[in-house]
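Dropping the structure in here first, questions after.
All protein chains of the complex are present and in place, except for one that has been dropped.
What follows is chain A.
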Amino acid sequence: MWQLFHKLGSPKWFYGIATRLMPWLLVGGALLLLAGIVWGLAFAPKDYLQGNSYRIIFIHVPTAFLAQSVYIMMAVAAVVTLVWRMKLADVFVKAVAPVGLVLTFLALFTGAVWGKPTWGTWWIWDARLTSMLILLFLYGGVIALDRAINDEKSAARAVAVLVLVGVVNIPIIKYSVEWWNTLHQPATFKLTEKPSMPAEMWVPLLLSVLGLYLIFGWLACLRMQTEIIAREQRTRWVKDLVMAGRH
């Protein structure tokens, strides 16, 4: 266990593992996501109240789910950066923050598109929507803070503290619909109960969530590799790698 943890500290070791993992993540993710989306958008039954407009759930829920998961992963990496000073943890935070930003934006956007015909409004300042908007700004803040500090080590620590401060927003997003009166409905999926949705609706949804997770994994590997090469450009192994690529 600790051995793996220490190996993870080596960018070179991670680069090799990522190269081997990426094709599986991409193919698996694309297949699952495609299956989930096509099943959900074309074959799943329509809703008795909303008709076809509920189908945006097959994009809205996976993006919203991932947007929060990615932030939690970033918070774990931030603890590792602050306590163990592991370079790879910081590489991860920098590589995935823009991905998280895009996912959060997509969740807010699809929610607004669904809200107009369903609720009667694009936007309302209820606790769920507002806390999700704060998540968008947190991702933006992480990216901006990282770009604003030139020194790599200072940037890593400052970003890690910001990510940790922001992680309190995650339980607020999750429980906002239970703690306060909101326009947004409570979660359809709970760990302890059966989903308030038949299987022919939640199975495709689950497929798209899993698919998006794998695609995210692929994207994270790809972006981390790029960041590693940029940082380690003066090391022997990166030079060898580039030379080998030329032949």
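The criterion applied here is as follows: a contact is a pair of C-beta atoms (placed from the backbone, for glycine too) under 8 Å apart; a residue touches a chain by one contact, two chains touch by 3 or more; residues count from 1.
In this text, contacts and distances are computed from a predicted model.
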| item | value |
| --- | --- |
| Absent chain [UniProt protein name; select from "Thiazole synthase", "ATP-binding cassette domain-containing protein", "Ig-like domain-containing protein" or "Cytochrome c-type biogenesis protein CcmE"] | "Cytochrome c-type biogenesis protein CcmE" |
| Option from A:Tyr15, A:Tyr54, A:Phe92 or A:Tyr139 whose C-beta touches the chain left out | A:Tyr54 |
| Chain not shown: contacting residue from A:Leu145, A:Ala187 or A:Val203 | A:Ala187 |
| Touch criterion as defined above, residue of A:Leu8, A:Leu82, A:Leu210 or A:Leu241 at the omitted chain | A:Leu82 |
| Option touching the unshown chain, where A:Met22, A:Leu133, A:Ile149 or A:Ile172 are the choices | A:Ile172 |
| Where the missing chain touches chain A, by residue | 45-50, 54, 57, 79, 82-84, 117-121, 124-127, 161, 164-165, 167-168, 172, 179-183, 185-188, 196-198, 200-201 |
